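The other protein chains are all here in position, but one chain of the complex has been omitted.
Per-chain residue numbering starts at 1, and chain names A and B are given in the order in which the chains are listed.
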Amino acid sequence: MQPIESFEVPAPSKVNYINAQYGLKSWLLTKDHKRIALLYLGSITFFFFIGGIYALMIRLELLTPQGDLLQSTTYNKVFTQHGIIMIFFFLIPSIPATLGNFLIPMMIGAKDLAFPRINLLSWYIYMLGGIVTIYALLAGGVDTGWTFYTPFSTTFSNSYVVAAGLGIFINGFSSILTGLNFIVTIHTMRAPGMTWFRMPLFLWSHYATSLIMILGTPVIAITILLLAFERLSGVGIFNPALGGDPVLFQHLFWFYSHPAVYIMILPAMGVISELVANFSRKNIFGYSFVAFSSLAIAVFGFLVWGHHLFVASQSVYAGMIFSFLSFAVAIPSAIKVFNWTATLYKSSISYDTPMLYALGFIGLFTIGGMTGLFLASLAVDVHLSDTYFVVAHFHYIMVGGALMGYLGGLHYWWPKISGRMYPEGWGRFSALVIFVGFNLTFLPQFVAGYLGMPRRYHAYPPEFQVFNVLSTAGASILGFGMLIPAIYFVWSMRYGKHAEANPWHLPGLEWRTQSPPLTENFEVTPIVTWEAYEFAPPEETEVVGKFGPELERI
Amino acid sequence: MIESHATTQDVHGHPALQHHFENMEQQREAGTIGMWVFLVTELMFFGGMFLAYALYRSQFPAAFASASNHLDITLGAVNTAVLIVSSFTMALAVYFTQVGKLRPQIICLILTLVLGVTFLGIKAVEYHEKYTDRLIPGHLIPSAPFGPDAHALHLLPGATLPQVEMFYWIYFAMTGMHALHMIIGAGLLTFLIIYSIKGRFDPEYHGPVEIIGLYWHFVDIVWIFLFPLLYLLGRHFEHG
Partner (left out) sequence: MQGWLPLVPESASTFSWQVDALYFYLSGVTLFFVLLISAVLIFFTIRYRRRTPYEIPRPIAGSHKLETLWTVIPFVIAMTMFGWGARIYFEQYKPPQNAIEVYVVGKQWMWKLQHATGQREINELHVPVGRKIKLIMTSEDVVHDFFVPAFRTKADVVPGRYTTLWFEATKPGKYHLFCAEYCGMNHSGMIGSVYVMEPREFDNWLAGNTGSSTPAAAGQQLYQTLGCASCHGANGEGGRGPTLAGLFGRPTQLEGGQTITADEAYIRESILNPGAKIVAGFTPIMPTFQGQVTEDQLVQILAFIKSLPGGTRAQGAQGTASPGASPAASTPAASPASSPAGSPTGNVR
């Protein structure tokens, strides 16, 4: 039993993982999971800005009903590349490769992941995939939509489909290796006493995410490979002229790409569990339900891909089965939302920036998740399929959900990662700006979608303009809001207040190291005798009161 | 044997112990679980192609049977035997490593490698046959586009050339991907042989041999599925 009063943190030393070794080679050939996490942090931020510029171009074009800013072929490339970059090079790696890589060993009391060199290889593969994709963008771009539907992508598109596909293919291996690493680490390297049900929920959700990564990613790999070979060799299985089946491509594609959206959201849910528990100083209500719901989402997520094919000539009976399962997969997410909310009951909530992001997540994810029910519902999906309603739905989950989770987690663990605090006032301000900007961008798109505005339209009938103008206005605010953290995080690395080992005064294992941590995290492997989120001894069932000011010294 | 290691052991344990593991047991367990997880991903990878095969076989039964008949069943069967024996020698290599018999271990590893390369050689012969018969699909080889002699193929009623081309597309995709995995396996075996000769492995540290053995067995099993599905499809038509 380790109540918060009696932490034992080693006296901070001047050496930490950042200054332990200097020189480019020590970073590019590192085996330290924390340094690799920083390498990823830099890369995904870079790709996020590229994807963001594409988003800006889309929203500027859509200010007016005519296609007057960009040529249609250019616009088609812009939205395709926005999707490819954001999904494969930002959202899928973001939390697992930065926060996951950094924190998983620390949260389980290990010195590193199971395979540190494979971890580094994973980053290099990611960079190689990114370079190939950037080559495709610079050489002329790709215009098939990030969904690469055949036969347009195999026989009609005159763009760099193979190159872009190759970039994504290579990147997939980065995902697979990361997932493999996490699974083996969580199975074999937990510190003595760290049972599965003493693990923070961040680990449960990353475990579930890793299961999806290893099972789903190989399928998109082979699908892209088949697509590329068909395009290059002039014969294949997706070409109707030969008796091939374009809808087969859609099945194979979505078999991965639907679970992929759970790869994007589960880690964020793990972050939210951490934020809600730690900033309300209370264990998560229904811990095991939240843990199992992550696994349930991973499993069910593989069974619903057909809801992307309701209007694609899939059989009516298959449609019914997929619709039923799509409703079923929503239930575990609902359970999480209720449990997070219940955690706040009779808790002690502080309004720090990470908590603001967590609260925003819960609200926005509820909207995003429930609008998903519209799309699971067969008859309504027939009307809404391929309209802006779908675009609004998935942006609520991916930006309102995953991105908020990422930003919240980044703020929360920033003192541990960098040894500095970010400026709290600016943090809260930018969280608010992002929240307002985000809703203004995507709420009108729900309405435009039901009114019938199709997606991927370069020009549109004038009656949709009012929604597009609101949306673009929101996007500018959102963009501005996201620039602020980019600036102050960088600023804080030099001028930010030095952070103590446990600036938030929390019981998690990662806070029992110095800030920033030593390369080997723990000098001595800890022995875990307490439950997750144990702020006070479990036998104290009454309102506990407070821990002493001696915590100030930690 | 224990003595010889006592002199090289430093304070932190076996020389092959990585710094982030507590002990060799944990390291071995991690490596084994890691390889199993990796093989699951390989299963999903090949699974997509098996799915395509199943779909198109059910759609074009006559063409698939005709095309399958045209594959060289003798070479295919020999290759199957070669791979099965190589899995046996691989298993023996793992066993000998576990009990510390260095010479038999190295011999078995070399035998496995030789058998693997034999497999690849026979495959190359088969591929060359397809090339001369103009059976390589589409214009993958620009100078030799798909265009076999329809009569020589003995097409069954209902089979068309485009459907036969579909079969060969799947044949090359699956056996090609398999051959790529064999080549990688051969490379891994080479590493194992070199390190074995240097004496890196012993009963306490043989994880790499075990897990590469797992990989080799998996590649073998994939072939055991490929062979009947691709080569033995329409045999009953020939004599029926």
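In the analysis below, a residue touches a chain if its C-beta (ideal position, glycine included) is under 8 Å from a C-beta of that chain, and two chains touch if they have at least 3 such contacts.
Small disclaimer: the values here were computed from a predicted structure and weren't measured.
A.B. asks: Looking at the whole complex, which of A:Ser377, A:Gln465 or A:Thr525 touches the chain that is not displayed?
C.D. replies: A:Ser377
A.B. asks: Using the definition of touch stated at the top, determine which of A:Gly52, A:Pro116, A:Gly270 or A:Gly319 touches the missing chain.
C.D. replies: A:Gly319
A.B. asks: Provide the residue numbers of chain B that touch the chain removed from this figure.
C.D. replies: Answer for chain B: residues 59-60, 62-63, 157-160, 162 touch the chain left out.
A.B. asks: Just checking the interface: what residues of chain A touch the absent partner chain?
C.D. replies: Spelled out for chain A, the touching residues are 4, 67, 72-73, 76, 143-145, 147, 149-152, 154-163, 231-232, 234, 239-241, 243-247, 280-283, 285-289, 310-313, 316, 319-320, 323-324, 327-328, 330-331, 334-335, 337-339, 341-342, 344-351, 359, 362-363, 366-367, 370-371, 373-374, 376-383, 385-387, 447, 450-452, 454-461, 463, 505, 534-536, 538, 541-549, 551.
Throughout what follows, only the chains that are shown with their structure count from here on.
A.B. asks: With centres defined as the mean C-alpha position, give me the chain A-chain B separation in Å.
C.D. replies: Distance between chain centres, rounded to whole Å: 36 Å.
A.B. asks: Show which residues of chain B lie in contact with chain A when the two form their complex.
C.D. replies: 18-22, 26, 29-30, 33-34, 37-38, 40-49, 51-52, 55-56, 59-60, 137-140, 146, 162-163, 165-166, 169-170, 173
A.B. asks: Could you pull out which chain A residues touch chain B in their complex?
C.D. replies: Residues 105, 110-116, 176, 179-181, 183-185, 187-189, 214-219, 221-223, 226, 229, 232-237, 242-245, 248, 252, 520, 525 of chain A touch chain B in their complex.
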